[in-house]
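With one protein chain held back, the other chains of the complex are shown just where they sit.
Right after this comes subunit A.
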Amino acid sequence: MRTMKARMRSKTVAGMAVVAGAFLLVLSVANGQGTSGQSQAAPGAFQLEAPKGLDPVPVPDDNVMTHPKVELGKRLFFDPRLSLDNSTSCASCHDPKTGWSDGQPVSDGVKGKTGTRNAPTVMNAAYNYFQFWDGRSPSLEDQAMHPILNPVEMAMPSMDEVVAKLKKVPGYQEEFGKVFPDGITATNLQKAIAAFERTILSGNAPYDHFEAGDKSALSAAALRGKDLFFGKANCAACHSGPSFTDGGFHNTGVGMDRDNPDVGRETVTHLLGDRGSFKTPTLRDIARTAPYMHDGSLATLEDVINLYDKGGIINDQLDEEMFPLNLTAEEKKDLITFLKEGLASDNYPYVEVPTLPQ
């Protein structure tokens, strides 16, 4: 960086332009305007580091990360008081102990009601273009309110009533006040939960070490599995990119052989081509998030591989990427070894249940 003395000596227009640019940069950092709207100098700024293998985490300009906000979001995430009968929190279905899902085919909500879809993991949800299996939500902030208001999940009648509940808790009055000038509002609640969810990241796995040059990071079986993943098994057609998802929607045929099948993305786009299509999930730490598929109908990774090996379940909108793979038993085993070992994070994002405000 040029010194002040060096700046004063510069006489060329180009030199002055550099000076002006540098001066503006100093100003912008001092004002806390880093990349992606992230505050770099503001008090409590949260430096969100992506694990090895992942891209920088996208953070919206209107919801910068700070430590107090993330902590508040964590408490809200684990707080069952956000549900009608105080029984169900976000963490009830997105439990760190079970891969930030819940280990069940479909989830239980308040008063024993059940949903129709498997709880997606929160891991790497920060990178999703869309949230939910059908992509109906455009952001983590927006997504946060849906389960709270869903009658078979947390069943609150309205966000106003959620806010009213939280306002009765002095601890939340205080914590919201520290983070948001306008205190407890629905928008601020959603922002806090989203900020916390952005920190739940899975990367830094043996696959990433291997790609970074450590050729001993993957076992021989996992390495064969990796080659199948990116080759004959055709997984990378959809499970691509740092988070092993293209973020798009595909019809594998799961559920399409039932009467009145869940048509997934079509309910949002109203395009026939999206009938039976669901969002490609991340495969990071996939061994932790059984059962699998949008309806949790496949209990094990072996079941999943067998489905893909046979080419999915035939229906009119079956994705062109689904076709019989003709994998041998050994190849299936190696593929599963890659999924289980190769994509298991060295630093699984486990979070302890926090103390809740009173």
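What we mean here is this: contacts are C-beta pairs under 8 Å (C-beta built on N, C-alpha and C of every residue); 3 or more make two chains touch, one makes a residue touch a chain; residues count from 1.
Simple rule for what comes next: contacts and distances are computed from a predicted model.
**Q** UniProt protein name for the omitted subunit, picking from "NHL repeat protein", "Chemotaxis protein CheA", "Short-chain dehydrogenase" or "3-oxoacyl-[acyl-carrier-protein] reductase"?
**A** Missing chain, per its UniProt entry: "NHL repeat protein".
**Q** Touching the hidden chain in the complete assembly: which of A:46, A:196 or A:249 does that?
**A** Checking each option in A:46, A:196 or A:249, the one touching the absent chain turns out to be A:249.
**Q** So which of A:159, A:221, A:237 or A:353 would be touching the chain we can't see?
**A** Among A:159, A:221, A:237 or A:353, only A:237 touches the chain that is not shown.
**Q** Given that one chain is not shown, which residue among A:69, A:94 or A:265 touches it?
**A** Touching the chain that is not displayed is residue A:265.
**Q** Go through subunit A and note every residue touching the omitted chain.
**A** These residues touch the chain not displayed: 11, 13, 16-17, 129, 135, 230-232, 234-238, 240-242, 246-251, 265, 269, 271-275, 277, 316-317, 321, 323.
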